[in-house]
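Here the complex is missing a single protein chain, while all its other protein chains stay put.
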């Protein structure tokens, strides 16, 4: 049985419409393979031209862990907010568990968040 | 047996010297009751004049969860970086577990992080 | 005769509604003990994560005098703007007199402005 | 008797060298007619591309009073810091008196501060 | 035959109304001698208090070439957007040709763009 009828892709304009985070705390650029209420893959590009690289660190710019966590969380939340009954709601963290950071992320890299 | 000989307080100038995060990703203002290598209490003030309130959210400014996590993490890291052999090292997240968010934080509030 | 019936407290959402300054020039977080048209006590928290600390000064972050003056002025203006007939008006300085700066203010401090 | 031998002009590179304020709290662009220890004329250009216009106010950008005060104060301080014995010192406000604001300042205007 | 009946001057509030660029990418402060659809003179003030001077360059702040190009382009576009039928449209570059940079621009200077 196919899930395809529900499959969605969200571009940045959809993301702006569906959730309330704005610059400089909107940390996902695109969502693909989205099954509403179930799973999603978020894409966040990293470029040196972001506010956190000068401060983390001036001689070795890499993505702070808390930015990676937030990117993951915003992808997760969009699996719900993409349903019209929840669109535009403000959301908050309740808890975080079992997050592991496997390698440093530099500018010119993607972060691909898969939620299952 | 008293731990007092090791007890330290770190003000913002100490924090700048001991760790490498800088504006706008330095998210702890003071550390009190610091027992090096063991425990610490971090203080982070919140004021509307911070970069994340306009984006989270324009009509209800409250502290994003990822900022609270990072504030906690930076306090934790200072329990090690306060020892001169580690001072000034750059650090990264390895994992996060069991973080719970109990209530929304607004401007004019303190966040007090206790690590045991 | 009691003034109490008029006593008000303004949180950040009230302040956003009643006056027009926005980030990064909204420099009061809370107003307590407010007697409309008469007096007020403003609270502004200071945290390293504000735009003026890196520039004033990189090796000794302290609150610039002009930020303290503006914080005081915004508290003063709210004693009028809190009355519904003036709510949301844009205001300007006309003159400044007799402001004294008693000590340096660092991150993790409050500024409490009392106007009598 | 002429004061001319002491007359100085400071461009932005001189100002950066002589005093410690940096972006975004360095609010004077040029100093002309400077008699060290006596008087100076500071020039500050205003352009919409400054951090305070969106917040003061989104539908009527004009220069906040506290920015004008600081611009004046930085010109004043340079009458002293331009002498090599004081160059590069950090300074603070002690008091402010008798400042009057005569008209609103918009982008594309100069502020010329004369200190006598 | 006089062009005078069509002659216009645009202040910052007109510019905000007629085109869609906003801080920090609105790079013209005033337009004078505007003949709709034909020619215009744009004025952009430069002050150290702009976001690009710390990065270009910390020890020699001067206006990046791409900012000058954009300032010129925004003046050009306003010769069309000033006509009510186009007001408020979003615009994009199609091509750039024959731009020459004659000298370095520093804070406290004007850039005057003449389009013929």
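A, B, C, D and E are the chain letters, set down in written order, and residue numbers restart from 1 in every chain.
Simple rule for what comes next: contacts are C-beta pairs under 8 Å (C-beta built on N, C-alpha and C of every residue); 3 or more make two chains touch, one makes a residue touch a chain.
Predicted model, so just to flag it, every value in this text is computed and none were measured.
**Q** If you put the missing chain back into the full complex, which of the shown chains would it touch?
**A** A, E
**Q** So which of E:12, E:28, E:43 or E:73 would be touching the chain we can't see?
**A** Only one listed residue reaches the unshown chain, and that is E:73.
**Q** Which chain A residues touch the hidden chain?
**A** Answer for chain A: residues 11-13, 15-16, 22-24, 26-27, 29-30, 43-51, 53-54, 59-61, 106-110 touch the chain left out.
**Q** Residues of chain E in contact with the chain that isn't shown?
**A** Against the missing chain, chain E presents residues 20-26, 51-52, 54-58, 60, 62, 64-70, 73, 90, 92-101, 104.
In the analysis below, only the chains that are shown with their structure count from here on.
**Q** Please check whether dropping chain B from consideration leaves the other chains as one piece, and if not, give the groups.
**A** Leaving out chain B yields the groups A | C, D, E.
**Q** Mean of the CA atoms for each chain, then the mean for all of them together: which chain is nearest?
**A** Given all protein C-alpha atoms shown, the central chain works out to be C.
**Q** So the centre of each chain is just the mean of its C-alpha atoms; given that, what is the distance between chain A and chain B in Å?
**A** 24
**Q** Measuring from the mean C-alpha position of chain B to the mean C-alpha position of chain D, what distance in angstrom results?
**A** Taking the average C-alpha coordinate of chain B and of chain D, the gap between them is 36 Å.
**Q** Taking each residue of chain E in turn, which ones touch at least two of the other chains?
**A** none
**Q** Graph shape for the chains shown, where an edge means the two chains touch. Line, ring, star, complete, or other?
**A** Looks like a simple chain-to-chain line, open at both ends.
**Q** Would you mind giving me the full set of chain pairs in touch?
**A** Result of the pairwise touch check is A-B, B-C, C-D, D-E.
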